[in-house]
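All protein chains but one are shown in place.
The letters A and B name the chains in turn, as written, and every chain counts its residues from 1.
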Amino acid sequence: MTALRFFGTVIVAVLAFGLLSPPASATWKVIDGGKKADVAKEKMSVTPKQDWNRSSQRPSPYGELWTLDGFSLNELSFFAAIPSGKAIYYNYQTKNRPLPKFKSKMLLTDLAELFESTNRIVLQTSLFDVSSVEPTKLAGHDAVRFQYEYAVQGDELKRNGEAVAAIINGKLYLVNFVAPAIHYFDRDIVKVRALIDTIEIAN
Amino acid sequence: MRKLLFIAALFSVVSPAQAQFDLFGGDNSPLYSSKATATKDGFTFPSTASETKIVIIRPDIFVGEQSTGGIDRLNANWTKTAREYLAAETSKLLISQGFVVKNLQDLEDGGDSLLVEYRALFKLVSNAAIRNDLFPAKGLPTKKGKFNWSLGKGASKLGDLGDGGDYGLFLFSRDSYGLPGRKALEIIGLAKGLEAKPTPHMGYAGLVDLKTGDLVWLNVNVRLGGDVRKPDGAATRIEKLLAKFPKRSGAAK
Partner (left out) sequence: MLKKLLSGLLALSLTIAPHSVLNSSAKIENAGAVLPSAFGYEPQDEDERGLWLQMDEFEKKLKHSKLLVKDPKLNAYIQRVLCKTVGQERCASTRVYIMRTPYFNASMAPNGMMMVWSGLLLRVRNEAELASVLGHEFGHFENQHSLQSFRDIRAKTDAMAWFSLVPVVGSLAQFSLMGSLFKFNRQMEREADMIALNYMSSNGYDPKAAATIWEQLRGEMDATAKGRKQKSRKDMNGGFFATHPNSKERMEYLKDAAGDKGNAGFRDGAAEYRAALKKWWPRLIDDQIKLNDFGATEFLLEQLASNGWTSDLLFARGELYRARGRSNDFEKAIGFYRKAAAKRDAAPECWRGLGLALMRSGAVDEGKAALRKYLKRKPDADDRAMIGVMARASK
């Protein structure tokens, strides 16, 4: 903190990735490039071209996190089969800042709105803009792809992100990639898109 | 006690730079007394025949005093003079090795956001490198032993800011000197078998190739010598921080 004095009581800010970044106790497992890997409790599988690192920390019971160079430089998250009535992430501040919940009747555009609202709350920022919401496929199912950018207080870097989401059998499937706008997002997004194309979803 | 200090710290001054050292964990971390260096595989400077220009990015410096209760207060005079001494000693050392040096001191108000952004990116990249490569105990398995980190080609814009620099040198140092009460506490505490966390004297330096944006060399030392408040101390500090700085080609490795 700083020598700043606040007008009202402050709830200690969660920095970018604060909720998602694993504590020092997280362990890693290599995902081998070229091999099919199960993700998100075997509800999904994916065949990446290169090696990734998977964290033992989970962003929610339905998700898992991968990175190439560390979460502050690139973060790829997979969420599979989130049931209706559940939030995307673990709901850490249920009382003060509850997260919005997925509902199975949502439209594809609603998924982008759910994602935006969730991340604004988690990151405590209003500088979060979703752009280019477009139709796509996820494992052959109708899906939505959207790009976004955001910045958080106390950090001078803008971050770019892209996500693909779909509702399959009433459950939410989501893959999201985020990285600093300088260099890292552009360097990796093509690989990530190719990786998303290999996703298969178990019935 | 720790918890109380933590609550107290919410209202006190803690350097934003301190966050940089979160990666060393608490005082129980085995990293606490570590130092490490890495150079990108096969990296050498271009031959001595051509001019090689290093842009020294305004060093990120904190020099403070630590109270008995462990609260650091930045000392404005020490910090300002240390920044000057360290930049001057860095220039001196690099010039003595045959480099051309440009100090990119201060881009004040209205100055380019570019420098601010790249400094922030350097912080992320160097911390990731430190965590995963230099002290890889809990690092990413795919990055262990491979020193390949980059800020991207856009870093060449930093070279333009420095009138055509070939490399950018980033320096970070953090020092705190215990006030008499702090020292007394350390001594008494030791007599009781309690070890107070030593006052910090730590820093790192990183060299970026401004054509590719690649981090070509990084040195971290969390127990640095040299009193940065004095010119000869600053010289000692820079010698340690730039120890194992890559040699120019032709010179012995």
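For this structure, a couple of remarks:
Note that contacts are C-beta pairs under 8 Å (C-beta built on N, C-alpha and C of every residue); 3 or more make two chains touch, one makes a residue touch a chain.
Note that the coordinates shown come from a computational prediction; the quantities given were computed from them, not determined experimentally.
Touch with the chain omitted from the figure is made, among B:P46, B:G98, B:G145 or B:G189, by B:G189.
Residues of chain B in touch with the missing chain: 1, 4-5, 7-8, 11-13, 15-16, 64, 67-71, 73-77, 79-80, 108-109, 113, 116-117, 181, 184-185, 188-189, 191-192, 194. In the full complex, chain A touches the hidden chain at residues 2-10, 95, 97-100, 103, 105-110, 112-113, 116-117, 120-121, 124-127, 130-135, 144, 146, 151-154, 156, 158.
One rule holds in what follows: only the chains that are shown with their structure count from here on.
Each chain gets a centre from the mean of its Cα atoms; for chain A and chain B, those two points are 32 Å apart.
The touching residues of chain A, counted against chain B in their complex, run 1-3, 12, 24, 26-30, 51-53, 67-70, 72-73, 154-157, 180, 182-184, 187. Across the complex, chain A is touched by residues 9-14, 16, 25, 113, 116-121, 124-125, 127-128, 131-132, 138-143, 149-154, 213 of chain B.
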